[in-house]
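Not every chain of the complex is shown here; the ones you see sit where they belong.
Each chain carries a letter (A and B) given by its place in the written order, and its residues are counted from 1.
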Amino acid sequence: MRIQLINPNTTRQFTERLHVNAQAVAAAGTEIIATQPRLGTPSIESHSDEAWATLGVMAQVQAGEASGIDAYVIACFGDTGVAAAREVARGPVVGMTEAALMSACLVAATFSIITLPPRTLIHSRRVLHDLGMQHRCAGLRAIDVLVDDCREEDNQALYEALLSEARSALHEDRCEALVLGCAGLAEMVDPLQQALDVPVIEGVNAAIKMAEGLVRLGLTTSKRSSYALPPRDLGQQWPELFA
Amino acid sequence: MRIQLINPNTTRQFTERLHVNAQAVAAAGTEIIATQPRLGTPSIESHSDEAWATLGVMAQVQAGEASGIDAYVIACFGDTGVAAAREVARGPVVGMTEAALMSACLVAATFSIITLPPRTLIHSRRVLHDLGMQHRCAGLRAIDVLVDDCREEDNQALYEALLSEARSALHEDRCEALVLGCAGLAEMVDPLQQALDVPVIEGVNAAIKMAEGLVRLGLTTSKRSSYALPPRDLGQQWPELFA
């Protein structure tokens, strides 16, 4: 099975870190192909960034289709471009946010989300609302950190900020699990889980496992209406992206 | 006051029809500037189309900001790119869908939406859900017509299809007003209203009036968090669009 892990931003070294972490949780026999758009935004922290990244995600999925990919994982909290990707793809497309929230609901009655930076709270809210899981979300919190800070391999300050906000969430929200609201935090899961003694959910890896499962079950994206193939191919208008 | 009416698709003659209709309802002293993206999609009938059109809307708003526009109206049912546009704009940005739904709620207890083509039902549902107005929507219906058909100035077949679906809506949904779910249908409002004797709401013109009102009240888009200015300018990556 071949799963394409799409980092919707253009930062290649971030893609590589996601790749390593994803391959580590993948099943034997699953090949993770990690890619990022050729152009776009180095980081996704706004609706504008999302707009650029969505086209990049589409271009990546289009390339994936040409090479026989079985499923896709979109590695940005907010699930950038997932709906458009579902149109282009034949196989399943799993967003890291929806995968994280669903996983959280399977191991806990309620969860809190800790995302970053604060201006992206609206993106988390959108996914929560779209799934209807607001009543399971005990708190939606943000730490005042840029996405770049999630990319350092050894970022003690980020860890401390997450740990502190998580402790507030457990105490004030009475939540029973934590969802990390940014890609690239897989290394934080174990230390946080040990420090806090509650499930800590990282969405990229959760999405990898859900994508594997859907493929194994023979499920593909419904082409009946909302996610039918795009009515036209517009890639030639921006050949630098849709190479 | 200068309001930029953005047709998110690239069909210039459609922009012109919207322009004429909008100027006809604008207040004395309101100048309507109607534009469309230089590149993108000729029609918006899918998430993929929306992705292309969103970047086009952003480029148009960026140009509008440079020329001192007071407010923007986005003329696509589904409110393509409105969130990203709100980041780029200082003044208000009004989507035709939200304007239509709000107007409907002011003149009727419930309404039905008639959109097209059927695969875009999901886009109407998204705006309804985002505003929370599902309980006011008695029915969400689609006719099996392409957006292109809304662009003919004299399209009797489209009119008949709308009229027939509207009659079903009034009878089966017990709705009390109708929302036309596509731009470019302003000429249909009067004949439908006369035939059906209920309010028929067209969103582009509704949005023009709401935008005028917000400007007159001195309101601008909140820059506090969700719609703060974009964190970076990425336009140089696609200069053909962001000229």
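The criterion applied here is as follows: contacts are C-beta pairs under 8 Å (C-beta built on N, C-alpha and C of every residue); 3 or more make two chains touch, one makes a residue touch a chain.
Just so you know, these numbers come straight off a predicted model, no measurement behind them.
Chemist: Quick one: 2 copies here, how many in the whole complex?
Modeler: 6
Here is the rule we go by: only the chains that are shown with their structure count from here on.
Chemist: Can you report the angle of the rotation that maps subunit A onto subunit B, using C-alpha atoms only, to the nearest 5 degrees?
Modeler: That rotation is 180 degrees, given to the nearest 5.
Chemist: If you average the CA atoms of subunit A and of subunit B, how many Å lie between those two points?
Modeler: 30
Chemist: Inside the complex, what are the residues of subunit A that reach subunit B?
Modeler: 39-43, 45-52, 54-55, 58, 81, 83-84, 86-88, 118-119, 121-122, 126, 129-130, 225-228, 230-232, 234, 237-238, 240-241
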